[in-house]
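Sharing a structure below in structure tokens format, with a few things to ask.
As you look at this complex, bear in mind that one protein chain is not there, while each of the others sits in place.
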Amino acid sequence: MDELIPYIYKPHPVTGITNGKFGTWLFLASEVMLFGALFSAYIMLRLGSESWPRGYQELHVAWAAFNTVVLIFSSVTIVMSWVSLKLNQFGKFRLYMGLTILCSIVFLVVKGIEYSDKFHHEHFPWTSNFFAVYFTLTGLHALHIIGGIVVNAYLMFPGSKLWKENPEQFTGRIECAGLYWHFVDLVWIFLFPTIYLL
Amino acid sequence: MSSHDAHHHSGHSHHEPGFVRKYIFSTDHKMIGIQYGLTSLCFLLFGFSLVMMMRWQLAYPGQPLPFLGKLIGETAFPGGVMAPEFYNQLGAMHGTIMVFLGIVPLAVGAFGNYLLPLQIGAGDMAFPKLNMMSYWVFFVGGVTMLCSFLMPGGAAQSGWTSYPPLSDIAPTGQTVWLLAMVFLITSSLLGSVNFIVTCIQLRVKGMSFFRMPVFTWCQLVTAFLLLLAFPPLEAASVLQLMDRLAGTSFFMPTGLVISGEQAHVAGGGNPLLWQHLFWFLAHPEVYVLILPAVGIIAEVLTTNTRKPLYGYNTLVYSIIFLGFMSFVVWAHHMFMTGMGTTLSSFFQATTMIISIPSVIIVTTFLLTLWGASIRFNVPMLFATAFLPMFAIGGLTGLPLGLTASDIYLHDTYYVIGHFHYVVAPGTIFALFAGIYHWYPKLSGRQMSEFWGKVHFWGSFVCMNGIFMPMFFVGMAGVSRRLYDMSLYAHAKSVFRLNEVMSISAWSLALFQIPFILNLFISWKKGKKVSDNPWDCTTLEWATPTPPPHGNFAHPVEAHRGPYDYAGDTQEFVPQNL
Partner (left out) sequence: MEQKPYGWWLPINASANNGGIDQLINLVHIFMAVLFVGWGIYLVYVLVRFRARPGHKAYAVHKHFRLPTWLEIGVAIIEVVLLVFLSSPIWFRVKKDFPPEKDSVLVRVVAEQFAWNIHYPGKDGKFGRTRPELVTGTNPIGLDRDDPDGKDDITTVNILHVPTGKPVIVYLSSKDVIHSFSLPVLRVKQDAIPGMMIPIWFEAAKTGQEFQIACAQLCGLSHYRMSGQLMIDTPEQYATWMAEQEKELAQENAGSDQTAVPADTNSPAGNTSNEGSPK
């Protein structure tokens, strides 16, 4: 396939990146538009409403702050997993990728606790627009985390066969996965203050 | 054969893939293009049939529809007469199917997929598996969309624009519409990433950006529009799904009283939020509908004038500028929503500005004809007709883009006439031109010229018969989306035009029969032609017919610009020589 389609794992001389990396950046651009639209919806609804509670009045800031740290840490571990591949240390790659996935699961568990706490207090998406925004935006973000877990788990186990055949291409894939993961992290870094703190 | 080995999987011998791998789950961009083409043509036909039924009700309100009325059943046709809610379903689904299941998959999924890699000298798209997925997700989305008809309460019936609160409280068909849109948007996203990466990374040596054919430029800009404009509609669809399924109030304001009952929602939502998110996509979407057509016209016109395209650089810059501007005009669809003067002045200004590149594009094409040696084959007939038809569509956008005249013309039949001129005798004619033009590359045979001319003249007359009267119906003040306009005094003077429009629509359908037959019969019985029967310069014509897996028998390079025509049939230099 590599003669049929160039620049799968060698960067293009002019753009300086591989096809996969370019594609990932484009995909992230569309994701920026997606979350941008959701944030715009949040702004429009909040500005147009008569009353809107402060995030910290209705939500657990501490849990979300903890989640923020967890997610930032997972961004570090996914970079470390890529660095490990660059240093030809496949075992360390598995370790760091595993840590990344673990952090993601912790994040989701805390999220789950948060949600059930809200339900327990009779706060549902249909209760008010504040909660509609909260559940929808964090829910969609959580779906993106789940997507990331699926991709990372695939790359850690069945997908890692490619390491033996074509280490350069496999490293490229991990880099792209990392890019996506950083984006998901970045979205949270915007979500946390705008929903929990304002 | 030995040069063929260069394109095999390195280290593996090439096994001919089985039927499923070759035709159903192919990763070859050409097969995927054909899949998109056949599927979208079927959807186009289906979407057209819906409006043919509507046209019966419009011309003969309250009259039972022959045969089909009884066939479709009592819910949709009580006593054989179309029910108003079914009319609204047909309207919403016609628009949705034509735009999202018909035109875009054909113009981008079929034409783009097949030709883009060929025109830049590549062996395939950058991500063949992603390409295959994009087709199948489209297919699932299309089937889901059709399932909207099977839901209790009927299909989506709030217009293709799905404005809430109406769409929030509509029957289940609307939920299916939203789910289908999520699939279709996903498919589009996968496709647009593929197109952009392919176009930028996989251009063959010597194929600089300003040596790319105009068709390729149009596909590239279109892909950017799809990539960046669709996500807000995806977001909006999620929000509307939440409103419908989770009882949220994103679009439901406080204090609603529906059919005498207070709405049991939290309230505080904003119907205009949907409109902003929807039109943020839907305006660039209409440029997605026209740009591939402009690309096709550029190719067909240039080939059949036997001289270089006039003003290539200007045309390319106009196309890029158009793409960029398309993101900042969306609220001209919302002038009547109570918008303030500042916002409306901004959008009025951007709308006027965006008309300039459109005028430049038409002018460039018109000037290409000067000093030409024009061959009137079937593709050229469609391409030539495109020019005045697109001009009518574009010009009638002017009184709509000016806020003061829009007060009167907004949501009247004038709007329907305006956009149909651009899409129907505009884009669809360009797509026809493209099919007749590139058919020999796929099949090695030419479609029948005679039946092509029948198809052309019949379609040209009927298209005008359908859409020209709409301007007058709209000027009389008649609103859109009316099951029966005869209840309005101002409609009475123009009511007879409905019969003209309906008969034209049914005749248009009849004139598509020679086209459909031509398409299938010529595959086996058409006149055999060479690899480059139209004597074109662009790289897709430098392949064997049909292009094999890997596309080019020998590695190609681009040594010149795309339109090195020098006056005569034999005086042209293909791009790879």
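Annotations
The chains carry the letters A and B, assigned in the order they are written, with residues numbered from 1 in each.
The rule is short, and it goes like this: contacts are C-beta pairs under 8 Å (C-beta built on N, C-alpha and C of every residue); 3 or more make two chains touch, one makes a residue touch a chain.
These numbers come from a predicted model, not from an experiment.
The chain not displayed here makes contact, within the full complex, with B. In the complete assembly, the contact with the undisplayed chain comes from B:Leu487, out of B:Leu487, B:Leu510 or B:Leu577. If you put the hidden chain back, the residue from B:Leu45, B:Leu179, B:Val328 or B:Met352 that touches it is B:Met352.
The missing chain lies against chain B, touching residues 83-85, 88, 157-159, 163-166, 169, 253-260, 262, 267, 269-272, 305-308, 310, 336-338, 340-341, 344-345, 348-349, 352, 355-356, 359-360, 362-363, 366-367, 369-376, 384, 387-388, 391-392, 395-396, 398-399, 402-405, 407-412, 472, 475-477, 479-485, 487-490, 492-494, 565-568, 571.
Here is the rule we go by: only the chains that are shown with their structure count from here on.
Taking the mean of the C-alpha atoms as each chain's centre, chain A and chain B sit 34 Å apart.
Those residues of chain A whose C-beta lies close enough to touch chain B in the complex are 1-7, 12, 15, 19, 22-23, 26-27, 29-31, 33-38, 40-41, 44-45, 48-50, 124-129, 132, 135-136, 140. On chain B, the positions that touch chain A within their shared complex are 6-10, 122-128, 130, 189, 192-194, 196-197, 200-202, 227-232, 234-236, 238-239, 242, 246-250, 265-266, 268-270, 273, 276-277, 280, 550.
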